[in-house]
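What follows is one structure encoded as structure tokens, with my remarks underneath.
The complex is shown incomplete by one protein chain, all other protein chains being positioned as in the whole.
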Amino acid sequence: MIPAAFEYHRPGDLSSALALLQEHGDDARVIAGGHSLIPMMKLRMAEVPHLIDLQAIDALRGITIEGPRVTLGAMVTQHEVIASDALMAVAPILGEAALQIADPQVRYMGTIGGNLANGDPGNDMPGLMQCLDASFHLEGPEGARSVMAREFYESAYMTARADDEILTAISFTAPRGGYAYEKQKRKIGDYATAAAAVMLTREGSTCAAASIAMTNLSDVPVWSAAAGAVLVGTDVGKDAVKAAVAAALADIDPTEDNRGPVAFKRHVAATIIARAITRAWGRA
Amino acid sequence: MNDLTPDRDDRVAKLKGLGCSRKRVEDARFTQGKGNYVDDIKMPDMLHGDFVRSPYAHARVVSIDASAALALDGVVAVLTAKDLEPLGLHWMPTLAGDKQMVLADGKVLFQGQEVAYVVARNRYVAADAVELVEVEYEELEVLVDPFKALQSDVTLREDIAGETSGAHGERRHPNHIFLWEEGDKAATEQVIDSADVVAEEMIYYHRTHPCPLETCGCVASMDKVNGKLTLYGTFQAPHVVRTVASLLSGIEEHNIRVVSPDIGGGFGNKVGVYPGYVCSIVASIVTGKPVKWVEDRMDNLMATAFARDYWMKGRISATKDGKITALEAKVTADHGAFDACADPTKFPAGFFHICTGSYDIPVAYVGVDGVYTNKAPGGVAYRCSFRVTEAAYFIERMIEVLAIELGMDAAELRRINFIREDQFPYQSALGWEYDSGDYHTAWDKALAAVGYDGLRAEQAEQLAAFKRGETRKLMGIGLSFFTEIVGAGPVKNCDILGMGMFDSCEIRIHPTGSAIARLGTISQGQGHATTFAQILASEIGIPADSITIEEGDTDTAPYGLGTYGSRSTPVAGAATALAGRKIRAKAQMIAAYLLEVHDNDVEFDVDRFVVKGAPERFKTMAEIAYAAYHQAIPGVEPGLEAVSYYDPPNMTYPFGAYICVMDVDVDTGEAHIRQVYALDDCGTRINPMVIEGQVHGGLTEAYAIAMAQEMAYDDMGNCKTATLMDFFLPTTWETPHYTTDHTETPSPHHPIGAKGVGESPNVGGVPAFSNAVHDALRPFGLRQLHMPHDHWRIWKAANDLGLHD
């Protein structure tokens, strides 16, 4: 598996990277960790005459925690997420999810930004960021703008990011309460058969707030407002969980693949969501 | 003799011979990155080959235009069937008596089939050129279902369309390859039709692939000055490759040297001859330069030999109290586009007729129909002796189904039907002579080790809890008792392309008392350099550490049929022992001369010959070796060498008892393995550490095959599992933990009593895992669930049984 030839660029700052994107238009793509793009190039399913490597741009790195606000540079790797004690203290759900992505080697290279910007419905971080209600910071020739994670995904591999924009950072408010990232997969290295991110806050014995998002159950990540709403005000008992699951299932549209047929995926999704809710509630 | 004479136990230990867990001599180079695999070979001016492959499973090749590819700087040649035809090399014979296209000759018959071969300066240019070859196809109707293929008007193999018989007899349909039968059909039918109890089931052993971590490849180097061809490659049978290369190319065999360097796993994938080898040889002959071809993972999965794909319709009958009276198997075997099974010539269904298993079944019949479809050719023994894993899976499923029919515990049903120890050597109804066994002892030991009765009680409790709604997990206990047939084989009935399946060993003892032994086999990770030296150490009294074992170079090694089907220890291991005994016989004469006694007055003792009754008078093997080269001994030729070619009188029949305990989650379809217990009886144990390693590895392949691994195709013949994302190879995280155990029943006909072990864990493991899944869902009425038991198929079974209502 040998990719077609290309020109390699390693800009040292964001403006150079944006200039290169402008210059080469459709012929250019940025590369972060490369573990989605390079296999596609090797299979010649992606042709990239100009490859723009973002690794030398320091502005895309770093984890910043200011009060409740967390900002991750787009080039922060899954490994760095897991290894950051400060981040794990304020948003442990990120580590729980990141540990379920691929394998150790891939997590050293794979970045949060790449995982989010690629638009692959199998990626875990998009659903998680929707659960967290994160915002994505983009920079392009027109300047900087932000898009909410819940608004970012249009269809498989299609996002709100314009071709001449770069995802630079992700920010979100550190979640309170209980959390769980539950994922079923065939083996380490596989995408999810179904995965769910759940965050719940508790007041006394009732649920005060709930956020539920799902991975690989539609051509985009799915944040189910209805599922969360069903749980609020309940004791998150058996019936409430059942109602939330039903609401979540109404929002997904899985497709058949080697992992199984649609009915199976819907059933697994129901099981995974229920487990995630129960586990998150146990931590709330 | 004096205080320095080590005592006998120390001398034995120093040899590191039979039975000790000697550390492997291979490991030094592998742990330091100094292995030498085929892709490590680099030669001056070496060119690279790569294939244009068919995107279609069945299509006519209308035209091939290589002009753009040839115009690319660095492209040396683009070969098509038209170029190979004048050489008679556009087709090649298969090991199964069929022929196979080397490059597409007018049509393609499976996705990934080789259409054109590009030769270029380096792998980058070759890959670019592949993209530039324009092939026009006309799509044809695709047949992926062997049952439909036998009904279809579409003829896949137009080259033999009019031939009503093939290498294995009559063909009753253009897509039919053979019907192979064994046993007494009429008697079997009669017993079954009038039996008290009959169980009938269709059991599918799905298509999978050996998928060694190293793919197949070669470097062909034609030296036009000396007229010599050297072929390095991933060959499990290098000597056979040399003979085939000579027959195909017309180059005299002495001018061909085939070398198997280190091989990164084989598992049957590297037995056959592939188009890549033929094209590389031709390209090297044409260009006069070395040509390397190493397939990528997709090529490997899509085009090189698959395994299994047997639809096995079974009937088994018994008396009311569970004594089995007859067994019938009618198999439809999907062979893909060409019959390229790697089986001994006379056995187109391999040794499938070992399918009476470990049981005393008075009458049986087997009929196997081979069928062409639009899938990749192959049918290799993926970590098993020819079709033995299919046979073991078949009988171990049939036993379970019969147990359901009888309402009897499956462990007990096995026990009352085992061949008894006093029945060995045992003649099976399908014509085999089982050499030795003690099944009852092994079974009792296994059941006791896992606490079988306790497990059944726990299972019943968990089932009750499930029914009360307290858990969604069901416990399954998977039982498996298998008998293998390995060590092919007696030359009188086993050959590959006409060459008898003997094997060989040649030993040279050096003057200073160390040695080199060369064998006709080739290790792919089994550790031959370690274990064969142990056999020899015990036979000739020279420490294993002082013996080099060499294999794989046809210029130096004696002819042998190679390593597959667990045949190395049963055949080449026997040759090693017997060559060692020839050395010992000559050493005895030399010792007697040196000790000035009659030949019969000395006897071998560990590492020396001693005068009978006077153990203080002796000559060590080192002293004898020295004398063999330094002293004129009347009536004895100088030197100390021997060679042995071993034609085994029979196969060997390793056996074992495997038990797997798992929990099946009916909602997610996941199976959590709690415990895997594996008792193996491989006869005499040469190196327990290596045996245990083989068992771990084979169990892991069995786990993968049973639980998720498959070669899947859609209706258009598109391969759905061509990368390691979808083709299941478990990581260390999914892989269960294993407990190994053993009994030891030597083979009576093998010189050291060894039977072979490498493939037992695959053969016995698959039914253990599969039966556990079945056992978990059995209380709800499950009889038969086809493998692989991946999440969605288990979920679907549970769904069909109403467990989600």
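Residue numbering begins at 1 within each chain, and the chains themselves are lettered A and B in the order written.
Everything below uses one rule, namely that a contact is a pair of C-beta atoms (placed from the backbone, for glycine too) under 8 Å apart; a residue touches a chain by one contact, two chains touch by 3 or more.
Note that in this section contacts and distances are computed from a predicted model.
The chain not displayed here is annotated in its UniProt record as "Carbon monoxide dehydrogenase, small subunit", chosen from "ABC transporter permease", "Multisubunit sodium/proton antiporter, MrpE subunit", "Carbon monoxide dehydrogenase, small subunit" or "FAD binding domain-containing protein". Which of B:125, B:144 or B:429 touches the hidden chain is settled by the complete complex: it is B:125. Of the options B:214, B:775 or B:790, the residue whose C-beta touches the omitted chain is B:214.
Among B:60, B:297 or B:674, the one in contact with the hidden chain is B:297.
Listed for subunit B, the residues touching the missing chain in the whole complex are 23-24, 26-35, 37, 39-40, 42, 73, 123-125, 128, 211-214, 262-265, 267, 296-297, 524-527, 689-690, 692-701, 723-725, 729, 731-733, 735, 737-738. Listed for subunit A, the residues touching the missing chain in the whole complex are 1-8, 10, 31, 34-35, 38-39, 41-42, 51, 53, 55, 79, 102-106, 108-109, 188-189.
Please note the rule applied: only the chains that are shown with their structure count from here on.
We define each chain's centre as the mean of its Cα atoms; on that basis subunit A and subunit B are separated by 44 Å. Within the complex, the subunit A residues that touch subunit B are 1-2, 4-5, 44, 103, 184, 186-190, 193, 258-261, 263-264, 267-268, 270-272.
Across the interface of their complex, subunit A is touched by residues 123-124, 126-128, 131, 296-298, 667-670, 708, 712, 720-721, 724-726, 728, 730-731, 733-734, 790-792, 795-796, 799, 804 of subunit B.
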